[in-house]
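One structure, as structure tokens, below. Some questions next.
Just one protein chain is left out here, and the rest sit where they should.
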Amino acid sequence: MARMTMIEAIRDAMDVKMTQDRRVVVFGEDVGYFGGVFRCTQGLQAKHGKERCFDAPINEGGIVGAAVGMATYGLRPCVEIQFADYVFPAYDQITQEAARIRFRSNQDFTCPLVIRMPTGGGIFGGQCHSQSPEACFTHVAGLKVVIPSNPYDAKGLLIAAIEDDDPVIFLEPKRLYNGPFDGHHERKIVPWAQHELGEVPEGHYTVPLGKAIVRRPGADVTVLVYGTMVHVAQAAAEEIGIDAEIIDIRTLLPLDLDTIERSVAKTGRCVIVHEATQTSGFGAELLSVVQEACFYHLEAPIIRVAGYDAPYPYAQEWAYFPGPDRVGRALRDVMEG
Amino acid sequence: MARMTMIEAIRDAMDVKMTQDRRVVVFGEDVGYFGGVFRCTQGLQAKHGKERCFDAPINEGGIVGAAVGMATYGLRPCVEIQFADYVFPAYDQITQEAARIRFRSNQDFTCPLVIRMPTGGGIFGGQCHSQSPEACFTHVAGLKVVIPSNPYDAKGLLIAAIEDDDPVIFLEPKRLYNGPFDGHHERKIVPWAQHELGEVPEGHYTVPLGKAIVRRPGADVTVLVYGTMVHVAQAAAEEIGIDAEIIDIRTLLPLDLDTIERSVAKTGRCVIVHEATQTSGFGAELLSVVQEACFYHLEAPIIRVAGYDAPYPYAQEWAYFPGPDRVGRALRDVMEG
Amino acid sequence: MTQTRRPRLHVPEPPARPGQTPSFAHVPLSPAGAVACPPVDVSPEDTKDFASRLIRVLDDEGRAVGSWADFLGASEGDVLRRGLRDMMTTRFLDQRMLLAHRQGKTTNYAASTGEEAITCGFQRMLSPGDMNFPTYRQSGLLVSAGFPLTNFMGLQFGNDLDPLEGKNLPPMHSSKAHGFFTVSGNLATQYVQAVGWAMASAIDGNDRVAAAWIGDGATAEGDFHSALLYASVYRPPVVLNITNNQWAISSFVGIAGGHVPFATRAHGYGLASLRVDGNDFLAVLAVSKWAIARARQGYGPVLIEWVTYRAAAHSTSDDPSVYRPKEEAAAWPLGDPIERLKRHLIAAGEWSEERHEQARVEIEEEVLSAQKEAESRGTMIGGGGGTAPLSAMFEGVYKEMPEHLRRQRQKAGI
Partner (left out) sequence: MTQTRRPRLHVPEPPARPGQTPSFAHVPLSPAGAVACPPVDVSPEDTKDFASRLIRVLDDEGRAVGSWADFLGASEGDVLRRGLRDMMTTRFLDQRMLLAHRQGKTTNYAASTGEEAITCGFQRMLSPGDMNFPTYRQSGLLVSAGFPLTNFMGLQFGNDLDPLEGKNLPPMHSSKAHGFFTVSGNLATQYVQAVGWAMASAIDGNDRVAAAWIGDGATAEGDFHSALLYASVYRPPVVLNITNNQWAISSFVGIAGGHVPFATRAHGYGLASLRVDGNDFLAVLAVSKWAIARARQGYGPVLIEWVTYRAAAHSTSDDPSVYRPKEEAAAWPLGDPIERLKRHLIAAGEWSEERHEQARVEIEEEVLSAQKEAESRGTMIGGGGGTAPLSAMFEGVYKEMPEHLRRQRQKAGI
């Protein structure tokens, strides 16, 4: 077992699969010789050759469109979009094409494809390097949507995603690349090397898609959370001393309904946290499925903590980011509610 | 007062504004000489000239991108996307540009722009002429999202949208263009001429954005609904004889929270209906705001009736479409729940 | 130019609207045989002249002339007769589907009347394992690939003969076995997908060729640019076809920037391109053979503008008499592909009026009997939907049905 950053874990996942399976190809802007602006593909071109890891023109629609063609041929492309904020030129190819090729052809063609992209804020990236667009994908039947919160999961989920026979949107919380950021921007970041989930097995293993995990068992309130916010929620719960059951959703689509329902049925309370803007965010779906399944267990209104309904600001980042304070307040409110 | 179809009402709204305000220009695929595939712009080019109503290349990103440029210049473009299913090549320009120009420039530039498009199913259009993508827009801060359910509202809301100083997504339920379709596809369609909301005043009037309307007051259950589903819900409630309060949301973003909260506080029950796929649909947001504000009033779980989480099928349209049967069942369930 | 002028918005107009005299003076033509056939490894640079000229093989007397005729080789009567038959079948099939639409048995169709040479000729030159990325107006690809007519009609009628089980709008077929990629309703998306597929073929060390297809109108989409760019950068074995039939619903080619021949778009990307008489079956065969050979041998992509005319309405929802002169089709200078091939075959002694009439009868019988069988399994009549299985609508969203969809299906009782 090696200690790895999330970047290394992601790179390792691609390396393992490229080594095992000649159908796996990796491309995207700056991913070839240079190895990607976050260095997630560093060394892959040198090891696996220019034809299997290469630079793409700055044209996200083309990256995904070409990848769809490759996937229907029989390859397993794993492409990088440089920032999740830049995925939208590819939105048509993702939602109208990749997601629906299996269905519309009645399984004559399939589209095994992974679209990786760094997501979320916390790096003073302003409105164009900070967005969390997961809800733009969770509404789309035919897609799977995955967000890891640590190196162990990142590698296992990415391998599972590459092996999956359907298109997977793989969102990488960039603020977690180098350590488990808990929202305390004023503190020094703890590196993954000091975190147990920074321990990453060598070689092949998977973390199954579609399964949430209880990060911290608790009795008082269920916290539904994913990505960076897993660590923020953990910090918040510890700081205010509430016995929260923290569930790392990991796969947003399809959702692990059982794990969620079981927990809320037990705790009777629920807080949902995400960084994306609140209105029509994925929190709305989480809230809805909990309400539908656990209505008679609920002892207080479910609370959403989310990004304010404004574009991601630059200088005001820490007032905007739903940090441990805001999450803590919601935890208190839900206990009193 | 004239009796109009929804197509005529929409055309009239553009005509009124083009006559009043030289800044208003209309363009899109086939909208010029021909007058649009649904004929919504018929006659506008002949009346207002080729420079104010013209055909555009088949390039939705370009249509919206050019319109953004025009809007920032000081015009008020009102563009047509031929089907809502084809808006996605413009998704980047809408969500990253139009929606954020006011914010990111701190109001140095603004983007008054209306993007009209036919939405929803019911015409055997299959997966590429039937989608209801409203939730892809309601998550985007900076946009307004409007869906009329009748000719009167369509004209008043479209005039309000053109006069609005922010970008508006204007979704036109194509199954309502010619009459108030209630989901009974086996029956003959009633034309708007026989419906009181087919009465459309001449000249200028507005229906304000951001205001829902109670279509049918009721005591037992609140039904939150918009577009085609307004008529389906009305039919369903009448058929099973439940005293439902039917609220036509009309503007999905920003939402009329007061009207919704007041109603559910009164009825204690809520059913939400839309045609779009359920997961992460706009129903999730409606459910969430009701749950957050009215938790202590709720006597039963809120129920969503929505499109199944699959691409819109062709031959199975009526099994897929959430018709009066499915809505009726939900109304019964919520009363028993 | 000394006087000060002001900018004006230029809104292109077609040469004629209903009531006016049609004209195709803006379409550059060349005499048959005038444009020479270059080697298949010609450099893109050396194809620049082709964009404003028109490759034609059949002359007005129906003779095959020029170096493209030579490249095609001895006109094999069988191949040409097969092509004639495919075109006639396609045309009659189109007619039947339009009629079935008027009878309410199906809800949407797009005929390719006048454009059959392009699909039926190109398909003939493909090999098993190659893949078309077609549009909705290319039934000829399926017909000439031998796709069963009953399955074709099953999709039109939404019944259990439809291999897609009612999931996709007619005529949006899918048949991997026939080298026919699943058609999208969203224009142009398939164009860059074809390039990606061809990249995969190259990465895989294979020589399978992808054929991308797009209409003149749809070249306006961003995906068209993506496709040309990726083809330019990675040089995979792809043939980039543009079917320029002069119209995109009610918009004439000028709205798509067609005042410049579409073949010219290739130049800015360093791609080879050709411009071809799409109503000349022999030109189609010759150029298809050339382009597919070029791609298969790794000499790079080629863009082909096939010049033709959409003689039919855009689709069953369209009435072209509203926006173009009724006489326009008759004014089209490149004639009808079936008539032209027929005349060539007769002139070459390979065909006769009698054989033609006999073929017509056979084809009509074949199509009608397929239709009879297909209709017996149910049609879309009455607006109630097709008879394809309801459960299909939950299947194939993913490889395995996820829990939330399973619950929805359960609740639906389907």
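Labels for the chains are A, B and C, by order of writing; each one numbers its residues from 1.
Operating definition for what follows: contacts are C-beta pairs under 8 Å (C-beta built on N, C-alpha and C of every residue); 3 or more make two chains touch, one makes a residue touch a chain.
If you're wondering where the values come from, they're calculated on a predicted model, not measured in any experiment.
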*Using the touch definition up top, pick the residue from C:R96, C:R265, C:K289 or C:R377 that touches the left-out chain.*
C:R265
_Using the document's definition of touch, tell me which of B:G43, B:G69, B:P201 or B:P217 contacts the absent chain._
B:G69
*Kindly state which of the options A:Q107, A:Q127, A:N178 or A:T206 is in contact with the chain not pictured.*
A:Q127
*asked:* Touching the hidden chain in the complete assembly: which of A:T72, A:T95, A:T119 or A:T279 does that?
replied: A:T279
*Hey, which of B:T5, B:Q45, B:N59 or B:Q316 is the one touching the hidden chain?*
B:N59
*For subunit B, the residues touching the chain missing from this view*: 25, 51-52, 57, 59, 61-62, 65-70, 72-75, 89, 92-93, 96-97, 101-110, 141-142, 144, 164-166, 210, 254-255, 257-258
*Could you list which residues of subunit A touch the chain missing from the display?*
29-30, 32-34, 37, 50-51, 54-62, 85-86, 88-89, 124-129, 185-186, 278-279, 308-311, 313-320
*Since one chain isn't shown, list which residues of subunit C touch it in the complete complex.*
1, 4-12, 39-41, 198-199, 201-203, 205-207, 220-226, 229, 232-237, 254-257, 259-260, 264-270, 295-299
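Here is the rule we use: only the chains that are shown with their structure count from here on.
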*Centroid spacing, where centroids are CA-atom means, of subunit B and subunit C in whole angstrom*: 36
_Junction residues of subunit B - those touching two or more other chains_ = 61, 85, 88-89, 127-128, 279, 309-311
*Indicate the residues of subunit C shared as contacts by at least two other chains.*
165, 167-168, 172, 184, 186, 222-223, 392, 397, 404-405
